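Left out: one protein chain. Kept in place: all the others.
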Amino acid sequence: MPFIPHTEDDIEEMLAAIGVDNIDALFDEIPDELRCGELDAIPPGMSEMELSRLMQARARADGQPLCFIGAGAYDHHIPAAVWELTTRGEFYTAYTPYQAEASQGTLQLLYEYQSMMTALTGMDVSNASLYDGASALAEAVLMAVRANRKSKSKRVLVPRNLHPVYRKVAHTIVRNQQIELVEVAYDSGSGGIDRADLDRYRGEDYAALIIPQPNFFGVLEAVDELTDWAHANGMLAIAVVNPLAMAVLKPAGEWGEQGADICCGEGQPLGAPLASGGPYFGFLCSTQKLVRQMPGRIIGKTVDLDGKPGYALTLQAREQHIRRSKATSNICTNQGLMVTAATIHMSLMGSEGLQRVAAASHANSDKLTHALTSLPGVESLFDGPVFHERVVRLPIAANKALRALAAHNVLGGFDLSDDYPELGDAILVCATELRSEDDIESYRSKLERVIASQVETPCQLKPDW
Amino acid sequence: MPFIPHTEDDIEEMLAAIGVDNIDALFDEIPDELRCGELDAIPPGMSEMELSRLMQARARADGQPLCFIGAGAYDHHIPAAVWELTTRGEFYTAYTPYQAEASQGTLQLLYEYQSMMTALTGMDVSNASLYDGASALAEAVLMAVRANRKSKSKRVLVPRNLHPVYRKVAHTIVRNQQIELVEVAYDSGSGGIDRADLDRYRGEDYAALIIPQPNFFGVLEAVDELTDWAHANGMLAIAVVNPLAMAVLKPAGEWGEQGADICCGEGQPLGAPLASGGPYFGFLCSTQKLVRQMPGRIIGKTVDLDGKPGYALTLQAREQHIRRSKATSNICTNQGLMVTAATIHMSLMGSEGLQRVAAASHANSDKLTHALTSLPGVESLFDGPVFHERVVRLPIAANKALRALAAHNVLGGFDLSDDYPELGDAILVCATELRSEDDIESYRSKLERVIASQVETPCQLKPDW
Amino acid sequence: MIYEGSRKGRRATAQAPLEKADLSSIPSAMLRDSQPGLPEISEMQAVRHFTRLSQKNFSIDTHFYPLGSCTMKYNPRACNTLASLPGLLARHPLAPETHSQGFMGCLYELQEILKTVTGMYAVSLTPAAGAQGEFAGVAMIRAYHDDRGDTARDEILVPDAAHGTNPASAVMCGYKTREIPTGDDGDIDVAALKSALGPQTAGIMLTNPSTVGVFERRIKEIAELVHDAGGLLYYDGANLNAILGKVRPGDMGFDVIHMNLHKTFSTPHGGGGPGAGPVGVSKRLEPYLPVPMVDFDGSDYLWLTEHERPQTMGRLSAFAGNAGVLLRAYVYARLLGREGMHRVAEFSTLNANYLLKRLMDAGFDAAYPDRRASHEFILTLKRQAKELGVNTMDFAKRLLDYGVHAPTTYFPLLVPECLLVEPTETEAKEELDNFVEIMMRINQEAETQPELVKQAPHTMPVRRLDDVRAARELDLAWRGD
Partner (left out) sequence: MIYEGSRKGRRATAQAPLEKADLSSIPSAMLRDSQPGLPEISEMQAVRHFTRLSQKNFSIDTHFYPLGSCTMKYNPRACNTLASLPGLLARHPLAPETHSQGFMGCLYELQEILKTVTGMYAVSLTPAAGAQGEFAGVAMIRAYHDDRGDTARDEILVPDAAHGTNPASAVMCGYKTREIPTGDDGDIDVAALKSALGPQTAGIMLTNPSTVGVFERRIKEIAELVHDAGGLLYYDGANLNAILGKVRPGDMGFDVIHMNLHKTFSTPHGGGGPGAGPVGVSKRLEPYLPVPMVDFDGSDYLWLTEHERPQTMGRLSAFAGNAGVLLRAYVYARLLGREGMHRVAEFSTLNANYLLKRLMDAGFDAAYPDRRASHEFILTLKRQAKELGVNTMDFAKRLLDYGVHAPTTYFPLLVPECLLVEPTETEAKEELDNFVEIMMRINQEAETQPELVKQAPHTMPVRRLDDVRAARELDLAWRGD
């Protein structure tokens, strides 16, 4: 019996102690007609050995294509130490630190995480994680609506150049509370938020403006002006940032005159493997003023009976297990282990290391853009400055091009034509620090062939292959 | 500077404290003419990220062929827990437990290892490991020569069906002490030790007889009679066993009337990955009587000042750090981490589990033999009972056949023709519990093709491919 | 504190590119003008720091951890290893289906397994934890009513014993909540339920076995009452461990359920997560399941998204939820197989009932002494609190000194001075016997030297912490010494 330690003797003694004849008798309060039979549709148990074989085959089946997709999940180097430490049983198999004295390891680590995230984003306070970047944005919206004392509005301005799935998730999560996400257009030249469109909402009652940095196109927003604009119009400024970008870009806490009020995003670039999209973690930081509106766990430093420093869950009165229907959020289990990894990752990277990773990723994406746009008909779309990701337009159908590249084991980017049909055959490409010059050249040359074989005018074919 | 924590400030303060101007001054006792220049032949440092890429490429280059080679290293399932626990920093980065009070983890584990190995082999005592199976045999020979009070001989009988490399290693290690290894023939019918040849040494002065179980051909020896024969002739009996085989076979401590005196072997089947041949570990067990002649570390249970049980290195007077030139061996660093893995492995397997692994490997090798000998011209060579490995003879040149199979990503076995030219085109094959029916069929069908394409008489070709 | 080892200029050099690439294509006004303020330490310092920190935790791998409602059972190491195969870790979430068949096959089979064990019609794996599953479930209830134009239903019923996430999730879906009392026997007060039901009722959220550790015997009747009132039934799957293979929420009449894979399917709790909270639904709610889901057309696995499922309640995360957690659950489910599922419920129930019996024999008071325990049970220490002045928190802290993680304390709130004890099926009898002995010893200490217990713990890295100060003098991030 896998994972069950009971011997025959144990079972007998235990049943005797309870005073029943067999284990089934322990289920005698369940009405007979409800009892289920065998679970025939479930295959019989396997040994770890058999399952290793199966999972290896599954992993092999998916190959390991060369990846130039970013679009919210980025392939960065993760120091070997990160996951060797993170999966230590004491981290891996503990739970939420309800018993603080027996959980100082997790608690101190979370406090250190909060310290690092606030240092990185320039914000005052951080919670101990939310599910992922998209749901963190939804929580940020709810928080802003609760927190904005100046506004009674349940409307929030969301730029169209924010990650399309983030917009969908936020909508899914906030809509039942009658919160409305109102779309702001982007400038077709720069790719940044369209200031003219934004100005349509000047003076109106909105709870918040969401400001992505970079936005989904990789384009950098004029965050200072946008933040000031929000504040000038009685709105809170919600920053949605790539935390790796924060290593080199102006931190959200320093945007404009007063800084962003809330800063959230996807923590994945800080030590989480791509891993099919999760587990990652959402982070959420804010100004000190808003801390009591924060969702999720928060760890505070305090002292013990002897005055010795220690760490504990704090401000629990915000949370569902105390406040129930009046809680700031329903979140309970969060993404603790990913935060553990991120904390170790940031410690190993340090300020300088994280900046180098950001810079290398940025430089590689620049190289990639140059390589791709050297091909006839491939053009870079926006002229605003970018961070480590960029939109390029192809001279052939984007979906066909990507499919053809995938057949050559290159994942060429994210197809924008579904979400942004107005951009034509545009794709979003990214090359992190892990992509070498050879990788980039491999992509370029394969795309060259793909284009050549799909473009109708044969004169564009290069002769040498 | 990888792995060096010194800041510029640190360096300055430290130099000032020492009273020198620069680090180089610390090397001023080294004669100038000896100082070396740049190490230009060594490539510049790489980041972990770059090196990951390099090592992945190296690993990929070797492929992952389907392996039917045993010959002293066996591909068994290793529970995931084994190496996750073994590589915990506290095990991985500690050293020999010289400070017992700060090393009770390692010490208790080694005591548990000794307990398990003696239980498995039926011997009284075990040391805490030697380098590998072959060098353990050499140490066993040295030990036997020292320990055999009845004999002044420096000669030891070694059967030719013992692993050829074990014989070479033992020879290399013992020869300078004028110890002679005298070869005993094997029976060409059964594959076991040739009793008639052995009887040539009856009544002569030899220090020991080495008895492999199973022998290199996988054939099981008549260990009871051989042990008794050794004792009757004033020799010690040195068992060389596969520890996995001990889970199902009669343990060395029970061989014959008195049991083997020394039992050694390769610990690899107990949780060490194939990993190109190492690190593995040698084990060495003996009767209580011989314990003071043992080489290597031994852990004893004792009590502390409060009478609480604890563990410590013991009988250190045998060892080089105390006894120096009079030590039982020069071994210092042993294979501690592999023993850690083996101890966890045996704990997870338990008696029943280890027996199942042995039985499954044996049954698979039987299936493999049947599959292969179903091919025309392929025959099983010896008629003695075997454990999980077997010699088969091919109708074509063994080295060519194996090369052709390897080209199809099957490692078909160990070519015996170098070491045992008298056997013709014989190979030693093994299928552990990890090889599936499909794997075996894959081997069979590939061998079928290889044979067909190399055998000259076309009539042996099967028509259906 | 990690920052205490930080020194300007120190680095784990091997971990970043050896040179700093050019950033000049970004306008300098957009760049930060200070370093980001992460700790500057060597690789060894980091390893040593976090290794030592880890040793300051209780965990399943080191301690008995009978934390009620949380199902702290053994997390097979293979689940981690096999979900972490290099190919699986490297897969980008937006990789095309052609490069995802292995991964999607695991998800699809997991969906099927979960359907079978819960008796639900369809399953979506995407919620990231139980509470997100609850949100998704209640949102589906809402979508269902809305689609029928039945928009006056604005209330979700929750038992007073319910977990805090239940009312909080209902509120996130725009509902009001109303509490239903628990009867003295631990079952829901059906009379109260009846009087609470009405045209305003959108649904009810239940766990069964409930958070008081007993099986709700009148569940069929309750289901009928709620359905008759036009409401739907939500099943909080936190306690699924108790009934795996014995009785199925679908058969009890539930319309929607979430599972906590980090509980029942033994994915690690990770010091607070990640979890996974798949939702299963009856046929009428099937169109509303959150996307993405995985389908199988007989030869290939396919993603189902908004395109194929226009009525979906939507998406809950940027990609497909906590994929790595789902893979771990899949491995676990395959290791157990169909027989293993039954055994989970059998032995977790055996352990709970045995432990309860032994504790009652030892003089402790069960909250529901006449009921069978499910996989967990409640003790009430109100006698000890009253007579000896030693309360549940004191017992909990003293348990730590004896090397046992405390059971859940003060939840559910309706039982005074309660300890919710869930031993799980993976603990051996000796461990349970040891727990009984420790509890007896603490009880004795409470009688003879109450201060010892009230001052506990004494052997942890810190003594009892000042929670009030933590909340009053907020120190939430290191700001230099």
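Should a chain be cited, it is by its letter among A, B and C, assigned in written order, with residues numbered from 1 in that chain.
Assume contacts are C-beta pairs under 8 Å (C-beta built on N, C-alpha and C of every residue); 3 or more make two chains touch, one makes a residue touch a chain.
From a predicted model like this one, the values you see are computed outputs, not experimental measurements.
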item: In the full complex, displayed partners of the excluded chain; value: A, B, C
item: Residue touching the undisplayed chain, where the options are A:F3, A:Y206, A:W229 or A:F414; value: A:F3
item: For subunit A, residues in touch with the removed chain; value: 1-10, 45-49, 79-81, 84, 89-90
item: Touching residues on subunit C - with respect to the absent chain; value: 5, 7, 10, 14, 42-45, 47-48, 51-52, 55, 60-63, 74, 76-78, 85-86, 335, 426-428, 430
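Here, only the chains that are shown with their structure count from here on.
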item: Label of the chain whose CA centroid is most distant from the centroid of subunit A; value: B
item: Rounded Å distance, subunit A centre to subunit B centre (Cα mean); value: 48
item: Residues of subunit B touching at least two other chains; value: 47-49, 79-80, 84
item: Residues of subunit C whose C-beta touches two or more other chains; value: 10, 12, 14-17, 41, 43, 47, 51, 76, 78, 80-82
